[in-house]
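Missing here: one protein chain of the complex. Every other protein chain is in place.
Letters are used for the chains, namely A, B and C, taken in the order the chains are written, and counting of residues starts over at 1 for each.
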Amino acid sequence: MISVTRGLTGRRPIAMCWSSGIQAEAVMNALQNLLENRKFEWFITIIIAVNAVTLGLETVPAAITHFGPVLYFIDRLILWIFVAELAAKIAVYRQNFVKDPWRIFDFVVVGIALLPTTGSLSVLRALRILRVLRLVSMVPSLRRVVGGLMSALPGMGSIVLLLGLVFYVFSVMATKLYGAAFPEWFGSIPASAYSLFQIMTLESWSMGIVRPVMEVFPLSWAFFVPFIIATSFTVLNLFIGIIVSAMQAEHEAEASADREALQSEQEMILGEIKALRADIAELKKQQAG
Amino acid sequence: MISVTRGLTGRRPIAMCWSSGIQAEAVMNALQNLLENRKFEWFITIIIAVNAVTLGLETVPAAITHFGPVLYFIDRLILWIFVAELAAKIAVYRQNFVKDPWRIFDFVVVGIALLPTTGSLSVLRALRILRVLRLVSMVPSLRRVVGGLMSALPGMGSIVLLLGLVFYVFSVMATKLYGAAFPEWFGSIPASAYSLFQIMTLESWSMGIVRPVMEVFPLSWAFFVPFIIATSFTVLNLFIGIIVSAMQAEHEAEASADREALQSEQEMILGEIKALRADIAELKKQQAG
Amino acid sequence: MISVTRGLTGRRPIAMCWSSGIQAEAVMNALQNLLENRKFEWFITIIIAVNAVTLGLETVPAAITHFGPVLYFIDRLILWIFVAELAAKIAVYRQNFVKDPWRIFDFVVVGIALLPTTGSLSVLRALRILRVLRLVSMVPSLRRVVGGLMSALPGMGSIVLLLGLVFYVFSVMATKLYGAAFPEWFGSIPASAYSLFQIMTLESWSMGIVRPVMEVFPLSWAFFVPFIIATSFTVLNLFIGIIVSAMQAEHEAEASADREALQSEQEMILGEIKALRADIAELKKQQAG
Partner (left out) sequence: MISVTRGLTGRRPIAMCWSSGIQAEAVMNALQNLLENRKFEWFITIIIAVNAVTLGLETVPAAITHFGPVLYFIDRLILWIFVAELAAKIAVYRQNFVKDPWRIFDFVVVGIALLPTTGSLSVLRALRILRVLRLVSMVPSLRRVVGGLMSALPGMGSIVLLLGLVFYVFSVMATKLYGAAFPEWFGSIPASAYSLFQIMTLESWSMGIVRPVMEVFPLSWAFFVPFIIATSFTVLNLFIGIIVSAMQAEHEAEASADREALQSEQEMILGEIKALRADIAELKKQQAG
C-alpha cells in the first residue's frame, strides 16, 4: 500500500511504502525533526570525537589489556548509534538520500565497519578509523574547506589527464628500456609508474635510481632529466591554474561590487541629465506659448 | 594603602598598592619615562646583541677555557639587567603588562633563565639563547614581519584542523596496518604521525619507508601515495589561501583609493548638474514672472 | 604536368604535380573531406587508444606468450593506418603540411616506428609508445593545455639562458675544484652539470654529495650553499614570471571589459550633455529671434 505524504510543510513529499497513512507520516515527521535538530548534530559530533579517542586507544597495548572489553563495547555501541542514525536518514530522505555526497560518504565509512573482518578482509578493521572523518561532514567550517578543495578539481581535469598520459608513456618506455636490468624498479608498468612517481617527487631520484641506472645505461639521464623537467613544469601549471582561479573568484566578486557602485552613480547622473532636458523642453514650450 | 594616580598626562591611570602617594607616583612616572625612552630601548637592544655573542662564545671550548668566568659574569649581569627591566615594566604597567603579547614573550624567555637547571631540567640551560629572540620585539621592522606572519594564522585555522584530522586518521590506520611489522616507524600513533610527517615532506618516503613496507605489504602504495597527494594538495591550498589573502589586502587598499577618486569626481559632476537644474528652475520662474 | 587547383571553395589552392587535371582534384577533395571529418578523427583517436593498450600489453610476459603474434599484428596494422593517414595528409596539404607543429609531431612519432630497430638502434623500439602522445593532438582540451604550457616558454627565454650560464660557470668551477678528488661526480663538465642539477633539486645534496666533499675540502659549503640559494631564487623567479603573466592575461581581459562598460556609459552621458547644449543654443536663438 502506497501513500504519498503531502502534509510536510516546506519539505519535499516522501513516498512511504511500508506503513499506513497518517501515523507513519507523523513518525517520519518527528524523525526528520530529530535528525535536523542542532542538538542532535552536536550529540553525533561528540559521539564521533569519543569514537576517535577509543579507536586511538585500541592501538595502545596497555589500554587493551586494562580496558579492552570496555573499549570494544563503546565502539560497538557507537557503531549501532551510527547505523540507527543512517537507517533513520534513509527512511526519512529515501531517494533524496543519495543526493547529498556527504551522506553517501557517511554511508560508506559506517558500512565498512559492518563488513566481515575475517581472513583476507581483516585489513578492513583498520579502516574503521575512517569513521572519524565524519567530523568533516558535521563541522561546517571543515565542510566548507573540503568543499573548496573539491571545487578546484574539475578545472584540473585536462591537466590531470595529460599528466596521466605522460606517466603511461614514460612508464611503458622505462619498462622496455630498463625493465630487464632493473626489475625491482622498472619490471612492469605499475612498478615503473611507482618509480616515476617517486622520481617526480624528487625523492632519491638521482642517488637512489638514476645514478645506478646510468652505470648500465650511461645515456639514461636523457630519459629521466626531461621527465623531471616536464612533470615539474606540468604540476607547476596545475598549481598556477588553481591559484589563478582562486584569485579570480575572490577578485571578481570585489571588482563587480566596485563596478556596480560606479555604474549606479553614473545612472543617477544620466537620470539627472534627462530630467534637465525635460526641464528645458518645458521651458522652450513655455517660451513658445 | 591604595591610591589611584590621575596625574600621568596621556597615560592610563595606574593603581599603586605598595607605596605612599605623590612620591611613589613620581617614581613610577620617572620609571615609565625611562622605559619608553628611545635611548633606553637602544641600550637594551645592544645588551641583547652582546648577550647573543657571549652565549654563542660559550659553545666554543677555547673561549670557555680562556674567558669562561668573564663570559659567565657578563651573562649573569645581563640577566639581572633584564630581570630589573621586566620588574620595572611590571611595576609600571601592572595589569596592562599582559596586554602586549611581546611583553609576555619577554617575560617567558627571561623567566627560563631563572629556573633551576639541575638534574632533568639541565636542558633549560640551552634555552637561554631564546633571550636573543627579544631582538624581534625591540627592532620595529622585525616586529612588523613577525606580526604579519602571525596575522596569517587565524585564517588558516580550519585547514590546519583538517590537516590534523587527516594526520590522526592516517596515523591510527598506519599503526594498525604496519605497526606489528615495522615497530620503529609505525609502532604507536606518535611514531606513525612522525613517519607520516616525514613522508609529507617527501624525505626518503619511497626508498626509506614505502619500498621496504611494500616488500611485506605489496599494496601499501595504495595507502601512502594517496596520503602524499592529499596532504600535498591540502598544504598547497593552505599556501594559496595565504597568498590570496596577502594579495587581497594589498589590492583592496589600492582599488578603494582608485574607486574613491572616481566617485568623488562623479559626485562633483552630480553637484554641477544639480546646480544647473536650479539655474534652469530659476530661469523658468523668471520667465513666468 | 602541373595544374593548379582553384576550384576548392574556401580552401587554399593545392599544387598537384603527379596527377592529371580534374580527376586528381576530385580525389584530393574527397581525401581532404575524409581527413577533416569529425568521425574520421574519432576513428583515429580510438585507434591510438587501442594502440596504447597493445603497446602496454607487450611489456607483460604472459600477454606475449599467449597473444604475442596478435599484438604484433595489431601494432603493424595500426602503424600502416597511421602511415596511410600521414601520406594522405602530405598529399592534401603539401607545403602547408609543415605549418601545423602538431602534424610535424605526428610525422616524427610515426616515423620513429619505421626506422630499423636492429643493432644499436634497438632502443628506438621503446620509443614507439610515443605514438600514444598523438592523443594530445587529437583531443582538443589536451591540445589547449599543452598549447598553454608552450606559450609560457618564450617569456622564459632570458631566465633560462641565465640559468644555463650559471650552470656552465659552476660546472666548470666544480670540475676544476673537485674533479680530481671526486671523478664520479665532478670528473667532467657534463658529470658536474648532472651533479649540480641533482643538487639544485635538493636530492641528497648534503648527505650524498656536499658532506663527503667537505671532508676533503672543508670550505666547499661556500661553493654549494650559494649555488643552491642562487638557483632556487632564479627558478622561483621563473615560476613567478609564469604566474604573473598567467594572471595578467586573465585579469586584463576582465578589467578591459569592466572599463569598456564604464566608458560606454560615460559616452552616453557626454552625448546627453551635448544634446542639452544644442537644446539651449536653440532656446537662445528662439529667444533672440
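Here is the rule we go by: contacts are C-beta pairs under 8 Å (C-beta built on N, C-alpha and C of every residue); 3 or more make two chains touch, one makes a residue touch a chain.
Since this is a predicted model, take the numbers as computed values, not measurements.
Asker: Need the list of shown chains touched by the one chain that isn't shown.
Answerer: Looking at the complete complex, the unshown chain comes into contact with B, C.
Asker: Touching the absent chain in the whole complex: find that residue among B:V60, B:A84 or B:A222.
Answerer: Final answer for the missing-chain contact: B:V60.
Asker: Using the document's definition of touch, tell me which of B:I22, B:V108 or B:L149 contacts the absent chain.
Answerer: Answer from the full complex: B:L149 touches the omitted chain.
Asker: Identify the residues of subunit C touching the omitted chain, counting contacts across the whole complex.
Answerer: So the residues of subunit C touching the unseen chain are 157-159, 161-162, 165, 168-169, 172-173, 175-177, 179, 188-189, 202-208, 221, 225, 228, 233-234, 236-237, 240, 243-244, 247-248, 251-252, 255, 259, 262-263, 266-267, 269-270, 273-274, 276-277, 280-281, 283-284, 287-288.
Asker: Which residue numbers on subunit B touch the omitted chain?
Answerer: Interface residues of subunit B facing the absent chain: 52, 55-56, 58-60, 123, 125-127, 129-130, 132-133, 135-136, 139, 141-142, 144-146, 148-149, 152, 194, 197-198, 201-204, 208, 239, 242-243, 246-247, 250-251, 254-255, 258, 261-262, 265-266, 268-269, 272-273, 275-276, 279-280, 282-283, 286-287.
As a working rule, only the chains that are shown with their structure count from here on.
Asker: Is the chain-to-chain touch network here best called a line, a ring, a star, complete, or other?
Answerer: line
Asker: Just to be sure I understand: the centre of a chain is the mean of its C-alpha atoms, right? Then which chain's centre is nearest the mean of all of them?
Answerer: That would be A.
Asker: Could you put a whole-Å number on the gap between the CA centroids of subunit B and subunit C?
Answerer: That pair's centroid distance is 45 Å.
Asker: So, what's the distance in Å between the C-alpha centres of subunit B and subunit A?
Answerer: 32
Asker: Give the residues of subunit C that touch two or more other chains, as numbers and ranges in rising order.
Answerer: Touching at least two other chains: none.
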